[in-house]
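Sharing a structure here in structure tokens format.
In this view, the complex is presented without one of its protein chains, the others remaining in place.
As written, the chains take the letters A and B, and residue 1 is the first residue of each chain.
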Amino acid sequence: MAETVLETHGLTMRFGGVTASDNVDFKLAARELRCLIGPNGAGKSTFFKCVTGLLTPTEGHVFMRGQDVTGWQPHQIASLGVGIKTQTPNVMDALSVHENIWLAARRFFDPAEARARADTMIDRLALGSIARTALGQLAHGERQRVELGIVAVADPWLVLLDEPAAGMTAQDVDRMTAIIHDLTRSAAVVIVEHDMQFIRSIAEVVTVFHQGAVLMEDHVDRVMSDPHVRAVYLGKKA
Amino acid sequence: MDLTFVILVEMLYAVASLVLISAGLAVVFGMMKVINLAHGEFMMMGGYATITAVNLGVNVFVAMLVIAPLVVGLIGLVVERLVIRHLYGRLVDTMLATWGLSLVFIGLATMIFGNTTTGISTPIPGFAVGGYQINGYNFFIIVVSILLVIGIYAVLRGTRAGLIARGTMQRADMAAALGYSPDRIYMATFFCGSALSGLAGAVLAPLVGLVPTSGGAYIAKAFITVIAGGPSLIAGLVSSATSFGVISQIFTFAISPVIGEVALLIAAVVLLRTMPQGITGRFFKGKL
Partner (left out) sequence: MRAGGAGREVLVTLVVAALLIWLMPLVIGTYTLTVLVIYGMLGLSLGLIWGFGGILCFGQAAFFGLGAYTYAIAAINIGESTVPMILAVLVPALFAALLGAMMFYGRLTDVYLGVITLVVTLILFKFVNSTAGPQYKIGEARLGGFNGIPGFQTLNVPGDPDAYIWGDPYFYVCAVMLVIVFLLVTWLLRSSFGRIAVGIRENEVRMALMGYDVAARKTVLFAIGAAIAGLAGALFANWGEIVTPNLFSLGQSAEIIIWCIVGGLGTRLGPIVGAAGLAYLKFLLGQQSMIDNTLITGLILVLFVLFLPRGLVPAIAALLTSIFGRSRRKPSARRMRRLRHG
């Protein structure tokens, strides 16, 4: 059994009277690829935000590589070597592709090393022709790709991606799938996703959220054929 | 006993004048999310409008309660059409532009009225409570601001225009989608906000010697009160004016007026640091 890199105990988040995340126990092994799925409002994103430090959970604990990181700031969590991509493209619009990725690398490496790594990452993402273009002028898919580069450039051991495939073209998705597979060679990856097509193409183990809690956790094929899950997605009573 | 009464009146007066000073700014900020930094100069112009009208032989109450709000409201309307409407949705830019406008108005007032202090005497005589002298005009200000708060509440609650206004406050885009032209709503709001500033400046004019730079004394207090009050118009205005008014009066009586002012400012810093969304962002959520 590989080392556990991410673990939550009884993670609960309440907004007023609404329990958006309900007593979630979650465990992720090193170099594992895990998808979190569930209908709108199932609590995937709330769970994601609690883990990344964007929200502080009402109850429960988050552990990373055995360390209790509950209530840490996002920058502290990221400093552990965790790559995070939020739902909406979150990039520096006025800066160039290279500058964006360089800044991510600079956090962990000296300037020269950061430059070299940014160059390599840009080649890997096939962004060479637009490396000096400001992000504000790029198409949505390209911006998503740059953000993936920001996440991957610093050699993270845990990568958390919230809806990476949203609004991408089929070609973009293929390229991204390849990059994510690359990442899993050294890092555990958690993907929050809506797009079932994409899930099928990439996932092995899937965790299904429903009404803030974990409904089931199993291999993607069994999850897809499960009547409960289908009912949740189609809105029928199981 | 007499002293308690005097202190109570002074506190009420401090709260009332903060409400009065901030009302115009609060309406504009609450409705349009625009910080009008020329608000103090609107008050200054309200004061000059009153004094000019009184000198022309108009009854002082007519001048304060009718002429000054109208004149300043119209000036506000012109400003909105010429400047503000080009900057909607750009909070910082509107702040900068209105700051520029405030300088323009100071300059204009200096050119027209000169850089000297003018004023009118208070139209209501003072009276004595025990050994203390109380300014009767303070009661007038307390009454005006109570009526003002009730008036704003009634308009927002009881009229069709108020309903549209409340809708716009919450979701300007939805109100627009329902067919209410935001352009006209903003125009009307800015007129009302400016008129309130004019009223405040007019009512306070007899208490202060008026100079073209008088607005500067008001704007910071109004700005602080409105921001500290947070998103709810009336609840925010009343709650933050009460907190700041009481705090500054306590320190004024205990130590000195300057320390009272400083205490108000420090209270504002502490309050914003602990409640960055303002008092009503924390409490009274969703109230008016």
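We adopt the following convention: a residue touches a chain if its C-beta (ideal position, glycine included) is under 8 Å from a C-beta of that chain, and two chains touch if they have at least 3 such contacts.
Everything numeric here is computed off the predicted structure, so don't read it as measured data.
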I'd like the shown chains that the missing chain touches, ordered by label.
A, B
Of the residues A:56, A:73 or A:201, which one touches the chain left out of the display?
A:73
Which residue from B:2, B:93 or B:183 sits in contact with the chain not drawn here?
B:93
For chain B, which residues lie in contact with the unshown chain of the complex?
35, 83, 86-87, 90-93, 95-97, 99-108, 110-111, 216, 220, 223-224, 227, 258, 261-262, 265-266, 268-269, 272-273, 276
Interface residues of chain A toward the undisplayed chain are 52, 54, 73-75, 78-79, 84-86, 90-95, 99, 102-104, 106-108, 111, 132, 134, 136, 150, 154
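In the analysis below, only the chains that are shown with their structure count from here on.
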Rounded to the nearest Å, the gap between Cα centres of chain A and chain B is 49
